[in-house]
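Note that one protein chain of the assembly has been removed; the remaining protein chains are unaltered in position.
Our next item is chain A:
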Amino acid sequence: MKIHKYDTVIVGAGGAGMRAAIESTKRCRTAVLTKLYPTRSHTGAAQGGMAAALANVEEDNWEWHTFDTVKGGDYLVDQDAAEILAKEAIDAVLDLEKMGLPFNRTPGGTIDQRRFGGHSRNHGEAPVRRSCYAADRTGHMILQTLYQNCVKEGVEFFNEFYVLDLLLTEVDGVKRTAGVVAYELATGEVHVFQAKSVVFASGGNGKFFKVSSNAHTLTGDGQAAAFRRGLPLEDMEFFQFHPTGIWRMGILLTEGARGEGGILRNKDGERFMEKYAPVMKDLASRDVVSRSIYTEIREGRGCGPEGDHVFLDLTHLPPEQLDAKLPDITEFARTYLGIEPYTDPIPIQPTAHYAMGGIPTNVKGEVLADNTTVVPGLYAAGEVACVSVHGANRLGTNSLLDINVFGRRAGVAAADYAATADFVELPEGPETFVVEEVERLRGATGSERVTDIRKALQETMDKNVMVFRTEQTLKEAVAEVGALRERYRNVSVQDKGRRFNTDLLEAIELGNLLELAEVTAVSALARKESRGGHYREDYPNRDDVNFMRHTMAYREVGDDGTESIRLDYKPVVTTRYQPMERKY
């Protein structure tokens, strides 16, 4: 075991982590721990753009952007946070440009902008061009630009260091941040990082679904580590299903395809979104479009012999436009489906995409231990966090924005905290939990295999906790996930070595996914209403009287060691917008 000491430790090197690192490295001694290499992070897979009311191509302002974000999130958004997001968006985009990001340009040489789902002029009048983009590679460009600037600033990375535990020490009755524990993939060695402040920026948990746009590595490691240490998880029932994943594979095809004029069609060739969203049509918010697609499929208007998908039609767009604006997704269609998007429509289905919920924070990025109490020294930003700027449904292009605005805020706040705070003493045997867990798994001889449990988990989540949910499906999911967690106790791995033991790593990741799947299903079961990405067929309406509040899920351990989930609720911050019926 090795012990390291840094002022600030950042966990994760995607957009949020690297944006935080650029700030904190200028201010204090910082280490960035990532289970991959920085440029492998899933920020790089984001395509369509980053929202900001630059008004470069048409009239726009941050207040309209705030409204769209609040409405898009079905009024579960904390409106003070949404206002910060929309206001700081402008500088966030300009900062990236100054760091070198190669945005597409207007004829006048300014940053070009395009339409995206849910973003509108003057509170829903018509779609607006607000997404700043670099072809359909905006996430790739952000990830590369941030890494380039990390190189410029001399950010210190620990690559392939997998953080498995958060260290909190109780001082005068208050839990304070002491550091994290990481497992070095190359050697199997366990490292303790003592730090004054810790920023979790470790990404999402979408791999508990089968049809998913998420990377294999998005297994909710940060959320699970915080949850195990008694911190709550907020709004975990809200998961976004992106309307256009490649049929059966789930690979993302950007909403920018519809922003450029692409149309969704059913088996009759009908532009069915006109029925569901007369104004915004194909550019309604993602939850609305995903439900519309499945409604078409369930009512027998799906495409293909199984009637289990619909088409994304780009054939009416000029090939030059596809080449210039959507080069990557058209290549995906050619590579993975053997389809030429110039001439043929692309089969798509909704794909699990984004966790709106996560570790609760305030607008400074400080992690909350309950509805109001801050955990001194602990921060979170990006998909792992829940500020909440996305509420019940995130708008497209608001996540690349979120990681930049709140990544920056968390990096500044963590460094400022470290400048005045002292190191907190490490708890006794800080590495114990990780060492025991790793050694238990390495030595386990049980009969269960990771792959079987993971497959069963993904199947039950797809079947029961996806776009349409009912009391019955959610109860089934809770029961099945519970049974899988029992089976997981008997899991064993084949690789018993120390060097690059990815077999062991996958077993640990599965444990995290199971834990978070249970929180998601339990939170969803208790929310007896439909709002944003959470749609209950048995409660099809939004219920502002009883449920305009955030879910806060806590892990409870009884005296006999039995675990359970306790749900509590937190009020939504409402400033200027009163809830209205949501129409697109």
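The definition used in the following text is that contacts are C-beta pairs under 8 Å (C-beta built on N, C-alpha and C of every residue); 3 or more make two chains touch, one makes a residue touch a chain; residues count from 1.
Keep this in mind: contacts and distances are computed from a predicted model.
Candidate names were "Tryptophan synthase alpha chain", "Peptide ABC transporter ATP-binding protein", "Phosphate transport system permease protein" or "Succinate dehydrogenase iron-sulfur subunit", and the UniProt protein name of the unshown chain is "Succinate dehydrogenase iron-sulfur subunit".
Within the set A:Arg19, A:His42, A:Lys325 or A:His534, the residue that contacts the chain not displayed is A:His42. Touch with the chain omitted from the figure is made, among A:Arg19, A:His65, A:His140 or A:Lys570, by A:His140.
Only one residue in the set A:Trp62, A:Tyr294 or A:Phe433 touches the chain that does not appear here, and it is A:Tyr294. In the complete complex, the hidden chain is touched by one of A:Ile251, A:Met273, A:Ile403 or A:Ile565, namely A:Ile251. Among A:Leu76, A:Ala89, A:Ile111 or A:Ala414, only A:Ile111 touches the chain that is left out of the view. Seen from chain A, the chain kept out of the figure touches residues 36-37, 39-42, 44-45, 93-94, 97-100, 102-111, 134, 137, 140-141, 144, 148-149, 151-152, 186, 210-211, 215-217, 248-249, 251, 294, 297-298, 305-306, 308, 328, 332, 335-336, 449-451, 459, 462-464, 466-470, 473, 493-495, 497-503, 537.
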